[in-house]
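With one protein chain withheld, the remaining protein chains of the complex are depicted in position.
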């Protein structure tokens, strides 16, 4: 299982979480990455933790003030990127181009989408992985395992029918180790997690609790 | 073959083109529709021609000032709609929701996209049809049959691999009857056409020339 | 006082409200307009009521599929338009261009904004009027007169400091005749109203109640 901690624009200490994620990954053998804002990528990456961007723009080099060039986040140390997170929706054409932009610099790509139909759609764009974010679960306390398990298994089925090489992550409804196991049992090979770690009083303990059952 | 005339925001007379399209459709037996701006749908539909919206919004009834509700265009007489035209790109989530909105009121849906990968993606959202718009051909004089034929046949293949019930239209590079035949031979079952008719000195003659070889 | 009824995408009967607004305007001498969706402008205008668009696009004639050309809504019978409603925010550049587009065809323009600073900003673009929409009041039941009166008087002051010829409307927090009087006393020369009429069981009675104190 792959665990990706999305720091969003939370008022957390990115380095505290990066150090904790690196240590827990090393101790447990579980793959854990941290996704900070673009301006924080360099110092998060310097901790040695696997670092992902939260977004890359669809453009190449050029006159694109205020964009997030794939090359720039890769130079800063990112090795993967989210694309089309529910808080940063893109046009379909831009998702396609952003996946290609990320591939130019070998960033792992995870494209987010709402439901099994959209998961099928983004799978057709050949990212490395997709993440299903049931809208009802985003930012809430409900567990995907109990509240909406079918959406994960249907997303896995949708992806497999189009491109079996694309991994499916569970993008919401995860807050404890049991949820990770439930997601895995539904066919997910990774999870996206945000406030459960980024807003925890003790992020290291939150991560340790998360990996125990894996 | 289905011929859809997109009037865009061209300085044309929508009624002249609507009347011509109705007559040429009746005379030739070829299915022809006209897609005017939302404000013109009612009077275009009143001519008896098959009428399509250029866009519908992803929303349902509610507090959505300035949106284009599927119910409103259907009430005005539209029986189909373009979605995600290259001049009106939507987020993937909104394409999905707009297809569902159009389906609520039985509008035929045609979702546009740039290339075979994106055509596969929008096919996964289960519209009635998709239209491939090679960016290099949009608004130009080049014919899809000679300039970029693979993009059409690859789009057809991409769609068929995901959902054989979805029709594929050729969304650019069509200006004469020969282009229609070329598109059909490449697997398209319809074409989108804009300036070739909407900006013609004699729209009726342009339409007649178009349907001769069909 | 000018009363503009924004029908949004509400599940109302536009003609019922249009007829009621026309009759109440005629009976009371109060200026009342109705703002339906673009697809409904023609039939609303046919009732004889003053008709406004909910939005016009920043473009001129051309390749703009899915846009709402000022010329098209004017041809359909609109004589005014909202621009930048809180549910249809535009870039500053597009607000400027849309105001100019509307002026091309002599549409009255009312640009909406959130607070006195933004009201000053849009006043600088020389529309005919501006409407202040306190975010806290949009769609709610609170009255601007009691909940947030300063925002209206401050907006009036902001506009007057930049261009005294621009009218200021009160864009939220109005549901009864007393609110209209309160808005007038705060310096507004018009009001925007939506659900209070559009969702009323008896729109005619809601309008009659509204104009009584004027």
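Per-chain numbering from 1; labels A, B and C assigned in written order.
Assume contacts are C-beta pairs under 8 Å (C-beta built on N, C-alpha and C of every residue); 3 or more make two chains touch, one makes a residue touch a chain.
All values reported here derive from a predicted model rather than from experimental measurement.
J.: Among the chains present in the display, which ones are touched by the chain that isn't there?
T.: Those shown chains that the absent chain touches are A, C.
J.: Given the contact definition stated above, which residue among A:72, A:147 or A:176 touches the chain not shown here?
T.: Of these options, the touching residue for the absent chain is A:72.
J.: Sort through C:6, C:19 or C:114 and give me the one touching the missing partner chain.
T.: Looking across C:6, C:19 or C:114, the contact with the absent chain belongs to C:114.
J.: Just one of A:3, A:18 or A:82 touches the chain that is missing; which is it?
T.: Answering carefully, the residue with contact to the hidden chain is A:82.
J.: Going by the touch rule given at the top, which residues of subunit A touch the chain that is not shown?
T.: On the side of subunit A, residues 6, 8-11, 37-43, 53-55, 57, 59-69, 72-73, 75-76, 78, 82, 85-88, 139, 194-195 touch the unshown chain.
J.: Please identify, in ascending order, the residues of subunit C that touch the omitted chain?
T.: 84, 86, 89-96, 113-115, 117-118, 120-126, 158, 162
Heads up, the rule we're going with is that only the chains that are shown with their structure count from here on.
J.: Once you've mapped the touching chain pairs, tell me: line, ring, star, complete or other?
T.: line
J.: Tell me the angle, as a multiple of 5 degrees, of the rotation that maps subunit A onto subunit C over the C-alpha atoms.
T.: 180
J.: For the copies subunit A and subunit B, give the interface type as same if over half of its residue numbers appear on both sides, and as different if under half do.
T.: Looking at both copies, the contact residues mostly coincide.
J.: With chain centres taken as the means of their Cα atoms, state the distance from subunit B to subunit C in Å.
T.: It comes to 33 Å between the two C-alpha centres.
J.: Identify all positions of subunit B at which a residue touches two or more other chains, and write them in rising order.
T.: As it turns out, subunit B has residues touching two or more other chains at 86.
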